[in-house]
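Missing here is one protein chain; the remaining ones are kept as they sit in the complex.
As written, the chains take the letters A and B, and residue 1 is the first residue of each chain.
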Amino acid sequence: MERFRANLMLCAGTGCVASGATKVRAALEKELKKRGLKEEITVVLTGCNGYCAQGPVMSVLPDEIFYQSLTVEEVPKLVEEHFLKGRPYEKLMFKEPEKKLAIPLMKDIPFFKHQVLRVLRNKGLIDPEKIEEYIARDGYQAAAKALTQMTSEEVIKVIKDSGLRGRGGAGFPTGLKWEFASKVQSKVKYMLCNGDEGDPGAFMDRSVMEADPHAVIEGMIIGAKAIEAHNGYIYVRAEYPLAVKRLQMAIEQCYDAGLLGKNILDSGFDFDLEIYQGAGAFVCGEETALMRSIEGKRGMPRPRPPFPAHKGLWDKPSVLNNVETLAQIPLIILNGSGWYRSLGTEKSSGTKVFALTGAVNNIGLIEVPMGTPLRTIIYDIGGGIKKGRKFKAVQMGGPSGGCIPESLLDLPVTYEDIVKTGAIMGSGGMVVMDDNNCMVSIAKFFLEFTADESCGKCVPCRVGTRILLDMLADITEGRGKEDDIETLQDLSRDIITSSLCGLGQTAPNPILTTIRYFMDEYESHISQKWCKAGVCRDLCTFFIDEELCKGCGACLRACPSKAIIGEKKKPHKIIQEVCVYCRTCYETCKFNSIKILPAGAHEPKHMLVETKT
Amino acid sequence: MPRLTIEDLQKIKEKHRATFTLREGGYRAKITVHMGTCGIAAGARDVMTALMDEIANAKVEDVIVATSGCAGLCAREPMATVEIINHPPVKYGDLKADKIREIFKEHIIGGNPVEKYALVVGSETTY
Partner (left out) sequence: MADNTKILVVDDEPVVVRSCERILKAEGYDIEGALSGREAILKIEENNYNLVLTDLKMPEMDGITLIRWIRKSRPSIGIVVITGYPSQETIKDALDLGIIDYVPKPFTPAVLTDVTRRAFEWIKGKALEKKIEEEFPPSMLNELDRVVNQYKKKPGSSIPVLQRSQEVVGYLPPVIQKRIAKGLNISPAEIHSIVSFYSFFTMKPRGDHTIRICLGTACYVKGIETIINKIKETLGVEVGETTKDRKFSLETVRCLGACGLAPVMVIDHDTYGALSRKKAIDAINQYAPVGINETPAEEIEAVEGE
């Protein structure tokens, strides 16, 4: 077989492809050929590396040098310097944000340093389109073990003992779910995978499906064995074309290799698996709705019981597991429940993958042991808040979750601790917000989402979310009333208790948590008609503090409506009649001289003092 | 791909061991060929090619090859450093294709440094 002295692991995930990985690959191969290195060095396309914001990224092995923000123009220089002359090319290395020092080795970059890779064990290390590479990393060994050396009961016991909980959001113990379904007598059962990752701000499952599709398939084979199912579906969002393509390819490879279909690995066990593409409905992430959707109907939830373990897809016993949950299964079978429990906490064992996005310096996909404090994730891995701004909240759990304030940053990330804050673990979206964000608007953003995605089957959710949204719109547009906060809370509680499915039962969480931790913002919106973040256009006025203005003219040039006047080196002024409240000047000013006051304010000096940040 | 048996899984794993030794670490020996301007001018490319050839023929899976810049001793280029884990590294100079082939057989496979080509023993390790 071919031997190479170096493998260039180029990320070909959605993010890096969008930032030009395909062109970079072509340029690399051309340059390697030109320099006569084609026989020595090969380019390997990997799944999502997780460090999407700096894409395209590439790690050079065995050197372990990490390159980011690759461009076609830089490729010749990179090849000449590193691969021909052996001098790692500093220009494309990760730079430490504050001191701008280059960090050559991937393992030294803080973003990667604090992570423990289990679910993402193969990210950037294998070509997801080659089954041999997955097998070379112990792939399908666990399936072989489960199918030939273990009984269904033994498989279920290991998973139960491991304490693995569903990574889709609610955290139901996976082993228990399997046990319920295994105990129901039925000739036909279904093993299903939920790849309908709908939470805005979450992309863990997409990355896993793209970077390691075989891990998901192997997890499904083992689950099928545990519950004695012989048919399965992977339900994937239509918005994830690359994930669909990689999974399809992986399934075909498995059929060719006898890892799916009849008599898998000569064990006598049969399992057929196919992909079902969703069609864009958030509610289909709910298990009963998802099953309805596979049946080819409107994806609306139904009351439980009966639970899917008894009556699921086509009324047959079914188990639905999340992508990340399934990707952990092979590891647990191979290494045992004790190994799995060695990380995490008593009630939340193992690791969890998060999609860290928003106002942090290092954006990307991370995997940390359960129980890691939020502060470590945001400041050590995430590298703190962009441009040195002030942290305001971290949103977890998407539209079903909530905003966690700074005072709770030392909280360990576990299912139990996150629930106490009013947010939920959710599928792993973690959106960091700084002081540029208005929390009432954030609540409104999520309610717009849930009101729109409510399937309409039950009234509390369909009408309730709409009323909540209208009230929030009133508050952000200056029509808020004194008792609104109380009404919001009352209505929220009613919706939670009376909705049919998880969508309605959790939809008010963003409102309740923002009221709980950011009550002052609601109050200032309602009583002072003042959005202190300057986001709600009807509730703010922008002024330039003449004492702080240096007359640099940056805001004047930036203003899209030419509302700022002033001579160079003299204090500038905003013409209120022309201002469109776009915040551009506020973000442009380097001297903190732009002040946000309530709507219709006339620059009273005492307020200027109060708003200084 | 034909239908796999459990034994096949193991065989595929063995077959790819070399690739993953390279990617994951865990190698036994590392040979660094110095490829500065001077090294290349003096024929480091031929040395590299010969070395890659030897590795492929010998079917060893725990040896990796790296390149580095000028070693600072331009007069003795082409140069290479052989590091066997837990042994002092050995720098060789004035290399040619046949010399590196000999070094590969004697030192990397056999474990005995080739003293007649060695410049220095026990410089800094790079692993």
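Quick note on the criterion: a contact is a pair of C-beta atoms (placed from the backbone, for glycine too) under 8 Å apart; a residue touches a chain by one contact, two chains touch by 3 or more.
All figures in this text were calculated on a predicted structure; none of them were measured in a lab.
The chain that is not displayed touches the following shown chains in the complete assembly: A.
Among A:V43, A:L259, A:I294 or A:I381, the one in contact with the hidden chain is A:I294.
Considering A:A355, A:I495 or A:I511, the position touching the chain not shown turns out to be A:A355 (whole complex).
Checked against the full complex, the candidates A:G36, A:P241 or A:G268 give a single residue touching the omitted chain, namely A:P241. Mapped onto chain A, contacts with the missing chain fall at residues 14-15, 17-19, 51-53, 55, 197-203, 206, 238-241, 276-282, 293-299, 314, 355, 357-359, 363-365, 387, 395, 398, 429, 431, 433, 437, 445-446, 449, 453, 455, 554, 557-558, 560, 582, 584, 588.
Everything that follows uses one rule, which is that only the chains that are shown with their structure count from here on.
Chain B has its Cα centroid 42 Å from the Cα centroid of chain A. Chain A makes touch with chain B in their complex at residues 1, 3-7, 9, 36, 39-40, 61-63, 82-87, 125, 131-133, 135-141, 144, 148, 253, 256-259, 265-266. Within the complex formed with chain A, the residues of chain B that make contact are 1-6, 9, 12-13, 15-20, 22-25, 27, 30, 32-37, 40, 45, 48, 52, 55-56, 64-69.
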